[in-house]
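Removed: one protein chain of the complex. Kept in place: all other protein chains.
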């Protein structure tokens, strides 16, 4: 069985493991106050060209999302996001558990627009009884989205401008940030996120680490006392250096981007294979997640040798499925899959 | 200016005020443990033919909704409701502030169906990663709905059966319960709510009281320690007898139902006037809220002498508006409005 | 049975009831946006000599306390209070239910000092792992305290200065504010509270209203969006004018202060009676609550004709009890009690 069903099935890139093993018996202070975390912070600030940014390391994505959101909102505020946003559908109400409503907007290809955000705020404040409704306080985007699609630089600039004008905090969830940055259609760099967002994450879990999300805060308002909230919400790792070690390995010598490029290149080969075969794509993704619409008969045959995720029934005879590549996917596995598809 | 914009513009029915004044200097225990509350509880149990029900008195509707919902849900559970449900749109995220997601379903005429509820649960549990999503724990209905429409007995029985089978708590928000019970198309009595729901409210604020919602709990599971939660959430009135006094006045000699019937009768006169005039109704309401679609020109003229609520733009030349009657609306005011419409 | 067990056993002062009845059929906007609330706000601003203050009306004390506290704190902050503070012991964890720890300090006569507050903050920030502890964010005082005692002007000025220097919000719970203001030993006016606190309440429930607490906000930081939180927490009364009407009646022609003076005067007569009888006082209160330490035998006899609250066992033969006077206590009742004590 060759596995394409997700991008977090393996452990960490060998260079990450190496540094973990090498540093294992070293004694350091806990809670992220060690020299590995300092090094990793410096590397990330440099990669983002954001020398003033605060960088914190959290263990997981759900945790990073709700801690960041809670840190920014007042009790009566909610967070605007696409209806398919991870926080709206796949985190068991983690944001609501901190007391805040998720204000879901209809999405196109998994994305929302500056115009929608402006409209949501206009409608809110136009209502005489707006105090009876949740006040929009933040915008949450995923980049890439849950569907593998990307915001363009122009789109993100528009959204950033809208947020600024409307006093909304802009937060980008970059759980798969690397795969977005290295996509062939992408025109955004880390430095753009640092420039346009108040806070964003750079995901490690799905891009070569055992675990870990870097939270990059550029807004001065959000910096104060963030570590208190991390501790309160169980998001401050005792042996914090484990996160520092991993992000040091990822951001030294460009490993993070090399791994992502590897995965994206393989994903583009799959994309071409699917479209050449006449299988339409449910979403127009240029990142490591591909969503072909495939005859059920073909899926049945492929399923004997390859794993993938069922996404949705499209019509009587076809279903959309998800194939993921990752830093750990091999050329050989992709070759085999392509050959099998050709042979159908 | 004759006012039809809402059903809570005045104070209380004179008989309510009378009993408040009469009992004013009496000394009683606080927090709902007085003889007026006991009397009111007995009257409500009798009206509901539910001798075993627990009855609590809370000050307001938002409060009653979130306290009831919080009392029934486990931290990872959410409450299913119509997208237009009051808790979803007009309570500033009060339910989310207690940590629970509102699981909104598309509605027809403001209502959801047993089939939708079954489907939502089936979809939830069919998903292999259902633990990553909010678990449905409760169903919230409004009766009448925010649009003045009513669940039929058959519909409520279906929903009750579905909830029972799916281990969902069924909660009916009866902020305007009286106006529903007395509607000419209604086929549900208080006793039916007591029989079919786990918990429901009987609204006083909009039906003749200064304030107050009676929470009627029939499910043994929900009875235990409810008063602790009331106190914690600021929902236990120090001079609780004020609520007992008011509900005693409302439920003695059928005042509650007489007032509601009065309002519904006047609303039906308005309904006929609207349809006779060729103004379609946005919702098919037989209760005290009517939503005609009116030419903007006519609205402009009517607005000089009558107040009503703007609801939504329907097309270039017409808008839907809301006219409310209440226990306090006079025949004369309705006569005048009808005459003015005729004269347009 | 003549009742002295609490100060909220009756309804409202007749002048309050009169205005409620008189305004009953008037139609007004809801949610505190009516002219009665405006008038009451103006009267309270004037009484506080605080023309810039925001004034909101909430139904109850627990509600006022947790809404004010939640509005001021960040998620990782707690509120400093005396161990006997109402929020720490008698509100079923209402503050914790909003996510905030109550940081209780040992109290003398129910009061804490500026020195204790400074010490608590010093200890917090001196600890290298202060991020692992709840950050002090606010100070909560009761005036009068739960034991009837009073902060002096010098004490409150010290505390205010400490809070200012330490960036702590200062909140005074004035559930019995009137009885404090009119006490013979008091040297603080409403204007002092407005000058020295960021936010404080003026209680109506225990001083002549059916219900209602006025929240007076002087800190610009706390003013923004307070009404959103009121709505979310069920603390925005639909017929808000009921609160405006009552506070108008209370603050017109000084009724609030006359009632409080009446109660305090009667309480001082009781105080002298107790001490003359050789019954020590558990707390040195000059307000409407008196806590004599009485032989159990005497209590047993008094209990036949008078009600009072048991407070605590003091030794084998004596208990402390609480006698309250209120705006509603009559001279005759106090005469009778004094005579009965004399006759023991």
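Chains: A, B and C, in written order; residue numbering restarts at 1 for each.
Definition applied: a residue touches a chain if its C-beta (ideal position, glycine included) is under 8 Å from a C-beta of that chain, and two chains touch if they have at least 3 such contacts.
This structure is a prediction, so every number in the text was calculated from the model and none was measured.
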Absent-chain contact - pick from C:129, C:152 or C:275: C:129
Contacting the left-out chain in the complete assembly, out of C:15, C:101, C:118 or C:161: C:101
Residues from chain B at the interface with the omitted partner, ascending: 31, 70-71, 74-76, 98-99, 129, 131-132, 135, 225, 227-232, 236
On chain A, residues whose C-beta touches the chain left out of the figure: 3, 6, 8-12, 14, 17, 20-21, 23-30, 59-63, 66-67, 91-94, 97, 205-206, 210-211, 228-229, 231-239, 242, 328
Missing-partner contacts on chain C, residue numbers: 75-76, 78, 89-93, 96-102, 129, 131-135
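To be clear about the criterion, only the chains that are shown with their structure count from here on.
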Same vs different contact residues, chain A with chain B, by half of numbers used: same
Central chain (distance from its CA mean to the mean of all protein CA atoms): B
Chain B and chain C: spacing of chain centres that average the CA atoms, whole Å: 34
Mean-CA-position distance for chain C and chain A (Å): 50
Cα-centroid distance, chain A relative to chain B, in whole angstrom: 42
Touching two or more other chains - residues of chain A: 75-76, 98-99, 129, 131-132, 135
